[in-house]
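Handing you a structure now.
Note that one protein chain is taken out, while the other chains of the complex remain in position.
Labels run A, B and C following the written order; every chain starts at residue 1.
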Amino acid sequence: MRRNQGFVRALRPGQALRRRVIEKFSIEHLQILDENGNCDDELRPLLNDKEIQRLYEWMILARTLDERAFKLQREGRLRTYPSLLGQEAVQVGSAFALEQSDWTFPSYREAGASIVRSFPLRMIYQYWAGDERGSWTPQNQNNFPITIPVGTHIPIAVGAAWAAKAKGDPIAVLVYFGDGATSKGDFHEGLNFAGVFSLPVVFLCQNNQWAISVPLSRQTAAQTLAQKAIAYGFAGLQVDGNDVLAVYQATKEALERARSGKGPTLIECVTYRMGDHTTADDATRYRTQGEVEQWRKKDPIERFRKYMEKRGLWDKPYGQKILTEAKEQVDTAVKEHESIPPPDPRDIFRYTFQDLSHDLTKQMETFLKAMGNGNDKE
Amino acid sequence: MRRNQGFVRALRPGQALRRRVIEKFSIEHLQILDENGNCDDELRPLLNDKEIQRLYEWMILARTLDERAFKLQREGRLRTYPSLLGQEAVQVGSAFALEQSDWTFPSYREAGASIVRSFPLRMIYQYWAGDERGSWTPQNQNNFPITIPVGTHIPIAVGAAWAAKAKGDPIAVLVYFGDGATSKGDFHEGLNFAGVFSLPVVFLCQNNQWAISVPLSRQTAAQTLAQKAIAYGFAGLQVDGNDVLAVYQATKEALERARSGKGPTLIECVTYRMGDHTTADDATRYRTQGEVEQWRKKDPIERFRKYMEKRGLWDKPYGQKILTEAKEQVDTAVKEHESIPPPDPRDIFRYTFQDLSHDLTKQMETFLKAMGNGNDKE
Amino acid sequence: MPLTIVEAVNLALRQEMEKDPNLVILGEDVGKSGGVFRATQGLLEQFGEIRVVDTPLSESAIVGVAIGMAVYGLRPVAEIQFMGFFYGAMEQLVSQAARIRTRSRGRYHCPIVVRVPYGGGIHAPEHHSESMEAFFVHTPGLKVVVPSTPYQAKGLLISSIRDPDPVIFMEPKKVYRATREEVPEEDYSIPLGQARVVLDGSDITLIAWGAMLQPTLHAAKLAQEKGIHPEVIDLCTLYPLDTETIIESVKRTKRAVVVHEAPRTCGLGAELIARINEEALLYLEAPVERVTGFDTVMPLPKMEHYYLPDTKSVVSAINRVMEF
Partner (left out) sequence: MPLTIVEAVNLALRQEMEKDPNLVILGEDVGKSGGVFRATQGLLEQFGEIRVVDTPLSESAIVGVAIGMAVYGLRPVAEIQFMGFFYGAMEQLVSQAARIRTRSRGRYHCPIVVRVPYGGGIHAPEHHSESMEAFFVHTPGLKVVVPSTPYQAKGLLISSIRDPDPVIFMEPKKVYRATREEVPEEDYSIPLGQARVVLDGSDITLIAWGAMLQPTLHAAKLAQEKGIHPEVIDLCTLYPLDTETIIESVKRTKRAVVVHEAPRTCGLGAELIARINEEALLYLEAPVERVTGFDTVMPLPKMEHYYLPDTKSVVSAINRVMEF
């Protein structure tokens, strides 16, 4: 067995007594669907045909919404937007495993997860068009707004899990982040805290191999990201992130462990960022087309489609129908979004505190007066 | 073999194919001297009799200096002071393994290590008496001043290691910190960085079981602190921190690995803080006398003395002589320290930048004038 | 009963915890040991481990976890052991706590209190004497409160706990036990955002807060003996600032001195002068003086008395302004 490297050499026979192995750990990898859509039936999650199709339909919708966002940005109708292309399985599979009462803390790349959490498509466009109203969470939902400062939402998710446990609510918290986030101090402080108090939280790392232009090899010398859980004394698992069934199964299991008081789990989903980091990035500057092509072969949707076809759950007409419906939903969302009247400048001040402070009232009035005096900067 | 807990249950036979173990790790514990001073000769480091005695003499000096510091504080001749009592073996054993060209980055509890690094005893008292001149490092030494914000010196030590590697200097960096420090974001960012660039640095954790009143069980859910190295892809080892030979041997080995390009090592030294956190603390508020007594049996100096006696390297006269010499050294150091004239108030301004800024010159002159005008606050 | 500031803080915490089951306390050493200054003494015993939490040594997580608790519906009161260790929690505070209401357009808010002992003068080690209020005041979305007496401490802490937005509650550790004052058992609160006039006067306005109030008052008394009648204002809340009270006073006295421990440049004193300049310039008969720390690191005990404003330095500032 492979020893923790380095001290192997130092081990000579007859040292058993005072130089001994005191802890052993192992990290597992889970794949249920291989790249050709062949399924390991031993592991297949208990999903009925309709649910299988829902997974597919969410992934198609996620990709459609994402492609449109990209187009809109290029047409100047959205600001900088981070594409989820290639990560549909991680996002849909994990979100599909959640109960509505569970909480999610997304980073900025999880449009695919939010729609499964029934966050309005319209508002996704609204947010990326530069309108704060797009990060308002509908009342019946337990989703925290997206977080841009990488990793800073992790301790917050842990705090929510702490509160849920203290209140005895039978829910779990799911927090999304990337491979780059695992290098941040907040990742460490958050996971460590969750371990110490054995909190109902699932840490879902979308290891898409890149942090803008920085490859995984520059984020860590560890063989896997899943093994970071060992540092915190809880379970870690690596999953094929382009296998929607594996992601679903692992997340489901981790959420159940969380809800039943078995503590946190770190799930590393191995996937790939097929697009540029954001619409403001150009990935050809730092990675090869060859690498991208290798991953295209592992496309999460195509793989799942093959599986469904084998099971008789997919045929051309069905595929066509789903695609058309997705396009329609996205069209409607874009229309709705673009017909929303511009935000009220007063909103800049209104939400700083529950009640406007004296200073803010004064600043707002001066500002509105200036606008009135033809000093409106628009 | 003990699996990464949690997913064990999920493993059913016949799942080998898609659910497989991809990584295995183990953590070792090293002890060379048992609590009765019996030595595992297979592991005994290559130290001659004189060196064995030096280790003992340094430990006696460390303890003597520490006991005096405590007394001086109680007499109001020192400010708050953090005792190293019980941690003599970790500090002396590790520092003894260093070459003079190596660098150390202490936290605040390593008076025992600094004296081995030939830091003047006098200045240790000076610093804890509240005089910055006590944190000036003698020119020929590569010791960074002590750091009080827990863990913040870790990335700095890593930066020094980075520079040494870049310059091709054949040296290693040793950074000291406690069990509490392992919960800080800077611990994570620093160790991760060192792993990614395979830097010549040794992370020495003095796990003394307590962070002020917070026990180890509140710092981590991990079975050992050594296993945190797994998260960073480098070697981690747990050592009996009250066994000066084990600490010396592990540190020596890790330093050699560092100097020969084999990268970082995390060494967890299991020891105990026999005293209060500092002279401002009262440990009886949060821990039992019973626990303290258990650890007194493992006293690092007494254990080593027994070993030396067995080897004929210790007898009463020798022990007496060493103790007397230590007391004399400490007496001299205290005298020297207390005969140092008070610091020059100008020093408050002088070291902010290489050259006094216009503002600071003005502030200093105003201040000196005020003092002159009988407004001297002394 | 007569209490010290630290006892008043403890009383406020206990009484609010009795009232509000959602109030939880978290921080380093707040439980078993009752806090390094004993501010949380007895709370673990009374309320148990779920409501009084000794945390790992993780400033960023202490504030971050508190934010998550608040978003979920609890009322966390976090403690950062010393202000010098707050820097590690700045990102959580500025990028998350202070913005949640704004960025979620009111859907979520963040009713946390972060208690933190601040300031110098207790001969503490390095990094234990910071006074970084200007950082917080400059950060949109935070309220900043500093009591100067036991009575103020209880009333202001209760208001801070009940406030729906994030509050930094700075505790002047130099005077934690300096004086005892009658503090009612009964529930009372002191509204945030209001300064108080501690001494009425007509010749010059002295503005201070926290531990600087005592030397300032003392200097005022000495000035009175010389026939100068200073008005002394205790800010109590540093943000939102009670500009009105300050301006009203300065318009009457036409002179002012601001006293704070923090480094001079870009300290809160500068903002107070800016507001006086904006609203009372024509009333001024002398430049507003600042008595502050230097633009240097706070020295270690042997020299910290040189650094901190004290009665003498306030007195000479008063004289300079009066003689201008």
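A few points about this structure:
By definition in this document, a contact is a pair of C-beta atoms (placed from the backbone, for glycine too) under 8 Å apart; a residue touches a chain by one contact, two chains touch by 3 or more.
Here the structure is a predicted model, which is why all the values come from computation and not from measurement.
Of the chains on view, those touched by the hidden chain across the whole complex are A, B, C. The chain not shown here is touched by just one of C:R99, C:R115 or C:K302, and that residue is C:R99.
Within the whole complex, the absent chain has one touching residue among A:R218, A:R259, A:K306 or A:K327, and that is A:R218.
Within the full complex, the residue among C:E16, C:D29, C:E91 or C:D310 touching the omitted chain is C:E91. Residue B:P149 is the one among B:G93, B:P106, B:G130 or B:P149 that touches the chain missing from this view.
As for the chain not pictured, it touches chain B at residues 103, 132-133, 135-137, 139, 144-145, 147, 149, 152-164, 166-167, 185-186, 189-190, 192-193, 196, 347, 350-354, 357-359.
Summarising the interface, chain C meets the missing chain with residues 84, 87-88, 90-91, 94-95, 98-99, 102-103, 126-127, 134-135, 137-141, 239, 241, 262-263, 265-271, 273-274, 276-279, 281, 284, 286-290, 294-297.
Listed here are the chain A residues that touch the chain not shown: 79-80, 108, 129-132, 148-152, 180-181, 183-186, 211-214, 218-220, 280-281, 285-286, 342-343, 345, 347-349, 352, 357, 359-360, 363-364, 367, 370, 373, 375, 377-378.
Everything below uses one rule, namely that only the chains that are shown with their structure count from here on.
Computed from the mean C-alpha positions, the centre of chain B lies at a distance of 36 Å from the centre of chain C. Separating the centre of chain A from that of chain B, both taken as means of CA atoms, is a distance of 40 Å. Residue positions of chain C with contacts to 2 or more other chains are 55-56, 58, 60-61, 88. The residues of chain B that reach two or more other chains are 183-186, 218-220, listed in rising order.
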